[in-house]
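All protein chains but one are shown in place.
Then we have chain A:
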Amino acid sequence: MIATVQAVSDVQILDMEQIELREVNATLQRAPSTNYTQFEILNTRGSHAIAVGLDAEIEVIVKGSTGYYCAGMNQRATVHVTGSVGPGVAENMMSGTVIVDGDASQYAGATAHGGLLVIKGNASSRCGISMKGIDIVVHGNIGHMSAFMAQKGNLVVLGDAGDALGDSLYEARLFVRGSVKSLGADCIEKEMRAEHLDILADLLARAGADAKPQDFKRYGSARKLYHFNVDHADAY
């Protein structure tokens, strides 16, 4: 067993001033074989790869800010970061929930297949790049090239979106309440139908976002890049 880990009530405290990152992640990853379901990570000091590769229905609170790839590859776990996160938060998440109270740096939720990522501050560039089924709700703004080549899932933005939103988009749904600086290639505004309002209402409720679905606009793929257009042969 790990001598340096101290139990306080039912929450297992993992203090990174005393425990190496590798041991923190190993402890979380072997949670299914223990009785613990709640963890708190302290003194993160912007470290990389905190709470990655989890695969159990556990709750992890990360106190403070983190560096690259926090909660990457998450399955089933709930990871709540009280500060801001560096690049690649919840990258390739499969399921579960990741909540960030602060801001997220670039490529938040990149390539993720499932789960819910909630960013209560702003997300910078390339948010949801190549997303493959994740739901992302950003309470603030998102940066340029967000949802680039996004394939599946929902990206909800309560604030504004930067340049080239949804460039080369496949079938992900993008909902933006504020302004969109510019749309990327093949991304267009689409009709908001009743089914979309229902999806949006559910996501906003799950993300604790105080916003009305009817205030959003929906963007999606014009599907013109799906097939080669012979009229463009001269361009190659």
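Here is the rule we go by: a contact is a pair of C-beta atoms (placed from the backbone, for glycine too) under 8 Å apart; a residue touches a chain by one contact, two chains touch by 3 or more; residues count from 1.
By our rule, contacts and distances are computed from a predicted model.
*Asks:* Out of "Formyltransferase/hydrolase complex Fhc subunit A", "ABC transporter substrate-binding protein", "Sigma-70 family RNA polymerase sigma factor" or "N-methylglutamate synthase subunit A", flag the one the UniProt entry gives for the chain missing from this complex.
*Replies:* This omitted chain is identified in its UniProt record as "N-methylglutamate synthase subunit A".
*Asks:* Write down which of A:N92, A:Q106, A:S130 or A:S221 is the residue touching the left-out chain.
*Replies:* Looking across A:N92, A:Q106, A:S130 or A:S221, the contact with the absent chain belongs to A:Q106.
*Asks:* Determine which one of A:Q12, A:T27, A:S47 or A:S130 touches the chain that has been left out.
*Replies:* Per the contact definition at the top, the residue touching the missing chain is A:S47.
*Asks:* Looking at the whole complex, which of A:Q12, A:S65, A:N154 or A:S221 touches the chain that is not displayed?
*Replies:* The missing chain is touched by A:S65.
*Asks:* Can you tell me which of A:Q12, A:N74, A:T97 or A:S124 touches the chain that was removed from the display?
*Replies:* Checking the options A:Q12, A:N74, A:T97 or A:S124, the one contacting the hidden chain is A:S124.
*Asks:* For chain A, enumerate the residues touching the unshown chain of the complex.
*Replies:* 45-47, 64-68, 84, 86-87, 102-103, 105-106, 124-125, 143-144
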